[in-house]
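The complex is shown incomplete by one protein chain, all other protein chains being positioned as in the whole.
The letters A and B name the chains in turn, as written, and every chain counts its residues from 1.
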């Protein structure tokens, strides 16, 4: 059902944790559906220099969070915004069809965290 | 990673017992006759089926002619419900069941609703047991059928079928019980229970998959479900799964003989497990009545944990278990049973079902009690919701 890559990221998730005083933070998902994802970003000169996440959810939710953080680390905000759930899924060698919605969550979390950052910038 | 698997999912399925397979093997090899034929090879196959029927009848205290073989629990349930509903629709179109039945009961009932029947789903109490009085209150003039499971497959709660059957009989309503989880775990006596129909499935009690039986009390009005040849006295057509039926017969005979010993062994392990989990882990609850439950079933909910992740991590430790989380199936709703006993969806998502079997030992429980707290902690450390709770300090569910 899950690819080796999904299981590998699930068992050894990268970038788990929190960033104190993060530049952008967002939580997406709904515990009633079993999934909540929280993304923390540290951004310098428009580049994501650090990223951490916490996820409550299935194997796919945790694995997509993990790989998504790897994919955006070191990228500019613009580049990060271009990452789609399709790209995340492909990077994991695919997901079972009934788990595709979990990868949407990662995309949403990135976008929401960047939006939070941009809002904070505006309000500075 | 441990190499040996510790199997804690006996409610999902069980391995075939050695003695059972041994009795099946001739019917998978040289005894291949079609039981409907009249030469020796066919007569031998027929005899084997009739011996199996006798064994099932004996285990349930039924008459031999009241046992019909099917392809499993799902077919037995489908047949019992659709077969009686359609055969008795001249009397009425109302059916009563509970909110915690297996989908093999709920989905045929949904289908019957579509074609003109009405179904009342009686809710269960917070301990996962239905109150017979609530069944009684649900009865109408046009009620023709009541279906309540003998034991629940998720939380293991045992239902008061004898009382419910008595209520049904007072009103001449047909009463079916899904005993798929109960056979081989608790004693079953169809005459004493006073029921009309009972479903069972061999692979839940160390028999093969793909074979089951339906007990139909003599005189019960029911249509055939599989129509065709004259097998099973014209009630269930199709060339018989001879080896499967032989396996079912042997498995139920063994299960019945060892019932007390088996149950008391598992109950001890189960209690050790429940006590251990409740004392070692925070934010946890036991689902289903503490005592009126199958000897082999423990079902917990852990807050701030999602069930599928839990299962995957247990799998890496060589432990096979189950969960009522929607994420394990990719569906949207978590277990209808856990919701029916009043759990919030987010708590239902964090459920773990451990169902024991004869191969399990005290060491297995010790091992689970060793790795489970670590796994739960690991997942909670990753949960954004646990963060805030930790900051606020302990609380009980």
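Convention: a residue touches a chain if its C-beta (ideal position, glycine included) is under 8 Å from a C-beta of that chain, and two chains touch if they have at least 3 such contacts.
Owing to the predicted nature of the structure, the values given are computational and were not obtained by experimental measurement.
Chemist: Which listed residue, B:167, B:190, B:214 or B:311, touches the chain dropped from view?
Modeler: B:311
Chemist: Where does chain A touch the missing chain, residue by residue?
Modeler: Residues 1 of chain A touch the chain that is not shown.
Chemist: Touching the absent chain: which residues on chain B qualify?
Modeler: Spelled out for chain B, the touching residues are 5, 7, 9, 12-16, 21, 24, 28-30, 32-34, 36-42, 70-75, 77-78, 102-105, 107-108, 110-111, 201, 203, 208-211, 223, 225-230, 237-244, 308, 311-312, 314-315, 319-322, 328-329, 331.
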